[in-house]
Each structure stands twice: as C-alpha cells, then as structure tokens.
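Structure, as structure tokens:
A single protein chain has been removed from this complex, and every other one stays in its place.
By written order: A and B. Residues from 1 in each chain.
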Amino acid sequence: MSQENIQFPEDLLQEVGRQIAKFPEGMQKSALLSVLHIAQAHFGHLSEPVMDYVARLLHILPIEVYEVATFYSMYDTKPVGKVKLEVCRTGPCMIEGAEKIVSYIENKLGIKDGETTADGLFTLKTVECLGACGYAPMLQAGEKFHEHLTEAKVDELIEQYRNNPKANYLGL
Amino acid sequence: MSETNPKFKVTIDGVEVEVDPGTTILNAARLIGGDVVPPAMCYYSSLQGSGGKCRTCLVEVSKGSEKDPRPMPKLVASCSTPIMDGMEVKNKSSEKVMDARAGVVEMLLINHPLDCPVCDQAGECHLQDLAYEHGKSTTRYEFERRTFDKVDIGEYIKLHMTRCILCYRCVYTANQLTDKREHGVLKRGDAAEIGTFIEKNLKNEFIGNVIDVCPVGALTDKTFRFRSRVWYTKPMDAHRDCKCCSGKAVVWMIGDEVARVTARKDQYGEVKEFICNECRFEKKDKSDWTIEGPRHIDRSSVISANHYEVEAPSHTPLLNKA
Partner (left out) sequence: MDRKLLLEHIGVEGIQTHDVYRKQGGYKAVEKALKSMSPDDIVEEVKKSGLRGRGGAGFPTGMKWSFIAKPEGVPRHLLCNADESEPGTFKDRYLMEKIPHLLIEGMILSSYALGCNQSYIYIRGEYMYVLQILEKAIAEAYANGWLGKNIKGSGFDLDLAVSTGAGAYICGEETALIESLEGKRGNPRIKPPFPAVKGLWGRPTVVNNVETIAAVVPIVNEGGDAYAQIGIGRSTGTKLISASGNINKPGVYEITMGITVEEFIYSDTYCGGMKNGKKLKACVPGGSSVPILPHYLVCKTAAGEDRLMSYESLSDGGFATGSMLGSGGFIVYDEDQCIVRNTWNFSRFYHHESCGQCSPCREGTGWMEKVLHRLEYGHGKMEDIDLLWDIQRKIEGNTICPLGDAAAWPVAAAIRHFREEFEWHVNEPKLCTTKNYGLVTEKKFEPVNA
C-alpha cells in the first residue's frame, strides 16, 4: 500500500472529526486511541503508512503514534486475519477450561496461538482478562464477545464468521 | 538567602543541609556530596521529566517534616520527592534502602548481557559502578536473557538495545533538544525497547547527545566503537568556535589523535552544555580544537587511573566534608 492509497472514506473522516471534537481545541492528540481503532477496523492492521496517516490527521509526530500503537495490546502492527479470535486465558477462564477451548480451535483451524489461517480469515490469539469472568470460558471475535463457550458453540461461531467475516464488527 | 525565601532544613544520613523549598531529596544530597548521595540511573537534572523510573535512588524518609513527623510508609524515589522542612532521610544508613537497592540492581542485571569486556561504555558505565557497589558476583537468574539486534540509528550512532535499562533519558533528550523527535519507547513491559519503529536515521544536529546521556552502553559513538578502552585515552578540556553550540567539549586523545569527543560531564555524569554533532563526530583533528588542559575526572572512576591527575586543577571541596 503506498502513501496515496491511505485515505479514510468520507464517513470515517466524519467519525474521526467526531472523536476529535470530544476534546478541547489543541488537545486533538487525545483522540489518538479512538482514531487508531477506526484505522485498524478499516485498513485491517496498523501499517507504518497507516500510522503516518493518523499522525498527519492529528497533527502529531509519527513516533507518538508508533509508541502508542505498540503499547496497547489491541492494536496490530502486522497483518492479521479478517476475524481475530481472542480467547481469554486468565484466572476464572482458565478454571472453566479456556485451555481446552484454545486447543479445540487450534485443531479445528489447524493453526497455533498467534497464527493466521492460510485463507487469511482467522487469527487465533490468547489474551488476558476481558472482564467476562462470570461467563467463562469466553472469546472475543473482533468487537464481539462470545461467552459460556462449548465446542459446539465454537463450531457455530466459526461457521457464522466464515460466512460473514464482517459480522465481527459492530459498525459505526 | 533573603527572608522572603526561607530555606528548608533536611537531614540525610545524619548530615544536615539547608536547601530551597522545592528541592528534591536527591539534589539536597548532592549538595552534601559524598556517600549520602543516592545513585541515579534515570534521573538527569537537565532533562525535564526524567527520573522516578529506575528505582535505584530509593531512600527511606524516617521523618516526614517538622510539622508532620510521621515517616513515609514506603521507600521513595529521592529524585522526584521534594523535601519538607525538618525532613529526615536515610540513604546508606538504612538497611531497608540497601536491601531494596540490591534488589533493583539485581533486576537491572538479570537481562543485561554483562558484556563489559567488549562494551565501549566499560569504565564510564553507571550500571557497572552500581553493580560494583550494590550487586552480587553471582546471579540467581537461570533463564535465557533478552536480546535484540544491534541497529544503526544514524550515521554515527549505534543502538545496542540488549544493554538498555529503559531510563528514557535519550527520549527526553530528543524531546528537548530537537523539534522533531524520531525515536521513542516502543512496546511495553519487558518487551519495551528504544527504537524508531522502522529503521530510520536520526538526523538532528543535536541528536548525538543521546550517547552522552545514556548511562550504559546502549547508545555508542560509532566513530569510537572498539577503538580503545576509555581508560587508555586522555581526556582534555577543549573548545572551538562553533556556530551551532558552545563548542566546549572534552576531547579524548590517544597520543596526538582525537579519538572521541564528548560533552563535559559533571561528577554525576551529567552534561550541562550539550554539543552539536559536528563538534562530536566530525572534528577529529587536534588542530580543530584549542586544548585547555587535562579534564578532571572523578577519583572513583576507572578513568582516573591515568596518572596525569597532578596536572588537573584541584577539585572543589565538597560541602560539609572535612
């Protein structure tokens, strides 16, 4: 992707404007985390040209964007699948069998933790507590939570996303 | 001392000193000098925002102030804790402090490569000094150490991240001396690293100062790498007419050759007048410089093993010290 192709469509530019408008004049850097979420949802991952574009939109230095994008665990600076399956592995989820869910997905999709399927559809990641401890085990697909997981439920949601990968985003 | 500006009294390891309100414990200790001064790996007085991170300067506040004499519940970072009137601080005299400091040194070393024999910083490395004073000769860490590839972050600067202790000084330096910072701290936790994200050359004409502020051998001068152990070179105060900076520097000579140029550092290793890249990297001819005379190097330094100390101007006597 070259620099020129990096451009939000009009509706997303408006959304960026709405995020910036939440903060007082001159404090537009505060919108950085939100704008990076928008960029990641739109471009798939935060490549260097995408981050440079975000820096220009917010009138900040590129390094300020790199520092933030690499700090927070939700941002991907490398390509990932269209649907990220992030299985919580912390405390209560572990007690309720998160490890079994992870190996079930690994076997089903033929990938290991951190890998992406050959068709570029699914990426499997284990993550830390997502705040669903009472509904364990759980995973997050894109922006959606799936709780009380069983193998059958995993089958179902993988099928659902295979048919409609976009379904993991909530939309504007 | 005017009456409108009363001084605060603070006692550190039993030595009393009067300082201006707002002074930190560390700077009060530096006014006393000697053993009561806590070591500082990340604090750098001329870099705004520095300090608080490495935790080597932790001290015990055994009395909060005259008004509120309660001790502080935890050890505090002396570099970022302002003194109160009547405060009593324990540094070397506190077992708790010595224990915590040994812990911090151990933490700083578990992932450090300990490659001093091949490191250019050896001899003027603050981590080496710290380890010598507070570290152990053995390690309890039995896992693979964290390593990074060495990268060039400029024509003249080598970044060896494996040695970095994440003091952030070089980041503050770029923030303050340049108008467009290009490197920073990426990632987080023990994966955090100094970098430019994609390899970029840092080009600013003052960026060479990151080498001087680095307490370890993570940022080194490529024009000097592997040329000589620092203690075999002779540091001389020198100056030149420079359009860009003060031109006041230290040239490190091997025979008649200028092997390296650095800014002038005080006894705490801090630069007060930063120098430009041209002076640092490009003026390597003796004729570029007016040599003033031998540079005084603190006695505790291995560099002072050079035997020309007699020529150096006598050292300013330390306050409250016989």
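Throughout what follows, a residue touches a chain if its C-beta (ideal position, glycine included) is under 8 Å from a C-beta of that chain, and two chains touch if they have at least 3 such contacts.
Quantities reported herein were computed from a predicted structural model and do not represent experimental measurements.
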Residue in contact with the excluded chain [from A:Phe43, A:Tyr75 or A:Tyr104]: A:Tyr75
Residue, one of B:Lys7, B:Lys74, B:Arg229 or B:Lys272, that touches the chain absent here: B:Lys74
Residues of chain A in contact with the chain not shown: 22-24, 27, 29-34, 36-37, 58, 60, 64, 67-68, 71-75, 89-92, 94-95, 127-136, 140, 143-145, 170
Hidden partner interface residues of chain B, rising order: 51-56, 58, 74-75, 77, 80, 82, 100, 103-104, 106-108, 110-111, 140-141, 143, 165-166, 168, 185, 187-192
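In this section, only the chains that are shown with their structure count from here on.
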Separation of mean Cα positions, chain B and chain A [Å, integer]: 40
Complex contacts: residues of chain A adjacent to chain B: 48, 51, 61-64, 66-67, 70-71
Chain B - residues contacting chain A, complex: 180-188, 196-198
